[in-house]
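The complex is shown incomplete by one protein chain, all other protein chains being positioned as in the whole.
And then subunit A:
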Amino acid sequence: MSTVTKDHAGASEVFNEDEPYVNWHDETLWFVRTKRDKSSKQLPEWEELRESASQIKHYVLSHMDGLLQTFEQKAKENGIHVHWASDGPEHNEIVLGLLKQHNIDKMVKSKSMLTEECHMNEFLIKNGIDVIDSDLGERIVQLRNEPPSHIVLPAIHLKKKDIGDLFHEHLGTEAGATDPQYLTEAARQHLRDKFLTRRAALTGVNFAVAETGSFVVSTNEGNADMGAHLADIHIASMGFEKIIPKQEHLGVFLRLLARSATGQPITTYSSHFKTPREGQEMHLIIVDNGRSTQLGREDFRNSLKCIRCGACMNTCPVYRRSGGHSYHNAVAGPIGSILAPNLDMTKNADLPFASTLCGSCSNVCPVKIDIHDQLYKWRQVLVKGGHVPKGKEIGIKAMSMVLSQPRFYQWSGKLGRSVMRAMPFVVNNSLNPWYKQRDMPEPPQESFRDWYVRNRRE
């Protein structure tokens, strides 16, 4: 997998070099946001649904231990093997162990952001396992040897022509083909063979129901079912926050998930898995990987309510104009920016700053996570932990000193404005990031305060 080494601002600068492409990317995701708006406005009870979902998840976060134990017990009763992994490497070892135990060296995998987070594909491939992503978008980015740029729409950063070129190279389609029907059919045939020949299938988990010990996987392509039903061994990986208390709660979440994600009333497939079929083994790996730590952070625990719909990405004006890869984290966008610092504060210190705090993300969130408030709070945590550049710290300290002393502030303001008037080149140059593509405001002779003193105090 290629990794992005630039920080968000640097990667965004590169992304913005091709403005027509940025326009296309922005419009494409805005279209998805618009579909979400239309769909959500068809339900008069939409806002109540969001509130219910948020409250159910609130209950989950405060009863996590008990719910997980109940779920494990029920799942075992259903014949599912339950494994616990404290982090990504442990999860990956469990998967590898299961495959080795069955002498399997080829596996199909449907969409799972958790396995992206654990970097499972790289690990398995290194260990001689051939992993094929069966979600079309995931397969496309896998063939390109790059991570998904969006949690629901992994290849949304690519145009039809890119797919045509890729499939021509890897699947032998005609050169220059861009017809979606033709290209999808080629992928379908290519994947059909993988489904039929793989003895192991890994799926993600959208919802795990404590009451029944069953789990639900939502897809539009039916690829999770196709993989799981044909394989001798079905492995499902879930972050522990995927738990919901009761079967009846599923209605709330399934109604919210697809409408928030793409504007569909529901995903094409909502597949319920409860018991392995005769002769099949079903394994479920419950992963922590930092979630316990996040659960312990009072200001940030609500981030674990996330159902991975991607609505916050589609609405985010920054995401739409910087692309998913600029976030250098498995989960991009606003939600990724509040999850990532928990995983690695040093590496992800830039992400909470990749936002204008406009608040649109919190408004579209189906489980009402206070995303923009958490971005603000992460900034405070990261600064206190010494994770922001020294230069920035010096600048802010100076600003604070000026603004804390009225006379000094008035004096510097006056001086600054006269310098700008007399020697505009002092600010109008390439060292000033504002000036690069924007003019500076016209510095007036008189501040408001000066005017006030002259006109209202005399």
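Keep in mind that, in the parts below, a contact is a pair of C-beta atoms (placed from the backbone, for glycine too) under 8 Å apart; a residue touches a chain by one contact, two chains touch by 3 or more; residues count from 1.
As a convention for this text, contacts and distances are computed from a predicted model.
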Missing chain's UniProt protein name, "Lipid II isoglutaminyl synthase (glutamine-hydrolyzing) subunit GatD", "(Fe-S)-binding protein", "NADH-quinone oxidoreductase subunit N" or "Response regulator transcription factor"? "(Fe-S)-binding protein"
Just name the one of A:125, A:196, A:396 or A:419 that touches the chain not displayed here. A:396
Across the whole complex, list the residues on subunit A that are touched by the chain not included here. 8-9, 12-13, 15-16, 19, 22, 26, 30, 37, 40-41, 43-44, 46-47, 315, 317-318, 321-322, 353-360, 363-364, 376, 379-380, 382-384, 388, 392-393, 396-397, 399-401, 403-406, 409, 413, 416-417, 433-434, 436-444, 446-453, 456
